[in-house]
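Structure below; questions to follow.
Only one protein chain is missing from this complex, and each of the others stays in its spot.
Lettered A and B in written order, each chain numbered from 1.
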Amino acid sequence: MVGIRKVQHRKFITVLVVLALITAGLAAWWYIESKRDDILVLATTTSTYDSGLLDEIVPDFEETYGVRVKTIAMGTGQALELGRNGDADVILVHAPEREEEFVEEGYGKYRYEVMYNEFVLVGPEDDPAGVRGSQDVSEAFNRLYENRGSITFCSRGDDSGTHIKEIELWEDAGFDHDEIDSQAHSHWYKSLGQGMGDTLRTANELDGYALTDEATYISLKEEVSGLDIHFSGDQELFNQYGVIPVCENMNPNVNNELGEEFASWIVSEEVQDMIDNYIIDGEKIFTANAQI
Amino acid sequence: MASDLLHVTVLSIFVSVSATLLASAMAVPLGTVMGLHKFRGREVVKTFTYTLYGFPPVVAGLLIYLLLSQRGPLGSLNLLFTPAAMILAQMVLVFPIITGLTMSSVSQVAGEVKETAMTLGADRWQTAKTVLNEARIGVISAIMVGFGRAIAEVGAVLMVGGNIRWHTRVLTTAIVLETRRGNFEYALVLGAVLLTVALIVFFVLKRYQDKGVKI
Partner (left out) sequence: MRAEDICKRFDGKKVLEELSISVSCGELLAIIGPSGVGKTTLLRILNGLLYPEDGDVYFKGEPLTFEDEKDLDKRRKMALLSQKPYPFKDTVWENVAYPLRLRSEEEIDDKVSDALEHVSLLEMADRRAGTLSSGELQRMAFARATVFGPDVLLLDEFTAHLDPYNISVLEDAVEWYVDSKGAAAVMVTHNLFQAKRISHSTALLFDGRIIEKDSTEKIFEYPEDERTEAFVNGEMVF
């Protein structure tokens, strides 16, 4: 009995010791983390990351350069914001206009084109808006609008690269996107504020149309089997990815050297081949198109 | 996949247990002091603490991000996108819960226990320890609730951790990722692992609740 009590007696102290050890562990961890020389922070978009491409190719960069890459997948806006704040060293996103802006503002050093995939317009199998057979994407969007009484359109609504592209396409087709967005109360245009996968799933449930990148659609094909591709192939629908090393002038902590090495690496012939050969379910996801 | 799962699980436990312990190390003494002493404005502090229970995780994440960003005041520590940042974010969320619940369970027993301990010859420190021990059912429940919130939380750790594979990916952020990727089965497995982890931790804490700690 006495022995047992003595053990209990020490529990209080044990808890304190454990706490102290954790704190010490954290301090050590922090010390290691604070040496950022061999760590590259890559900010990219969820759609890029979710395709699985980076998990496939990034280990090659880590091995070749003997560094670690921290890949952070966020919305396009957030990824660019990370770069502006100096929290990322290199950015891989797909919103060309915004990327140019980023470089012009002096946050990015330069921009290389890396690859593209295609946006496609998906919708319920029977295509109630009759988008199939449209001459170009403008016509397809016009047909959507004409049939707004009987269809649903699901928009990302999250300021992502895809959402930005969708806005452009509405404007190019001669509509005022703000006005369409304000028709949300009429229920045909749904601004979801969700990621690509969730948007496709919602469209599938609601028998709605959606603009999606082909990669995400292919990877989710099984789940959203009620959706078919009704329009694709227009030059306007190419989804161009760019890589930008963040400028060290803006923030001295940015690992610009590694960032530039990453940019050169991803546009190298070898890696471009890897991108071209990345296949999911028998379909090619990205087309490499770097011009060096 | 298996080693991924193991890494994610271990990191989840490490981050949430550390956050809960570190927050408890501050919140339990603070809650005890607040429960033991009647001071001016206690009700205001109480209400304020209870309000913080509803602190939105993403806002906590955003605040910690702005704090730790290279442009933020603590940017030079290079803590952003590390487990340490995630621990910090979870601490912020869990701290008011543990403080508030400790305070209310201590104040429930404080009067009687304080007097009994003092008449039996306890000094101030021993009295506080006795009160805490007598309130342990409530205090350990507080820690359990805190841990539950920490390990189930996703918005804040996603923001400040970045969901980086092999580095800051925890169970909840992995669930978000796998759901987004359409791997529903794997997401459900992760969910089951999360619940199992919580169950084990609760079971361990429950033993303390029953037995208590000797002065």
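Definition applied: a residue touches a chain if its C-beta (ideal position, glycine included) is under 8 Å from a C-beta of that chain, and two chains touch if they have at least 3 such contacts.
All values derive from a computational prediction rather than experimental measurement.
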| item | value |
| --- | --- |
| Touching residue (missing chain; options B:L11, B:A122 or B:V139) | B:A122 |
| Residue among B:L36, B:L79, B:V113 or B:I143 touching the omitted chain | B:V113 |
| Where the missing chain touches chain B, by residue | 112-113, 115-124, 126, 130, 133-134, 136-137, 212, 214-215 |
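One rule holds for everything that comes next: only the chains that are shown with their structure count from here on.
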| item | value |
| --- | --- |
| Geometric centre distance via CA averages, chain B-chain A, whole Å | 31 |
| Chain B - residues contacting chain A, complex | 18, 21-22, 25, 69-72, 75-84, 87, 129, 162-165, 167-168, 177, 179-182, 184, 211, 213-214 |
| Chain A residues within the chain B interface of the complex | 5, 8-9, 11-12, 18-19, 22-23, 26, 29-30, 33-34, 36, 41, 46, 50, 52, 55, 68, 70-74, 85-87, 195-198, 219-220, 222-223, 251, 253-254 |
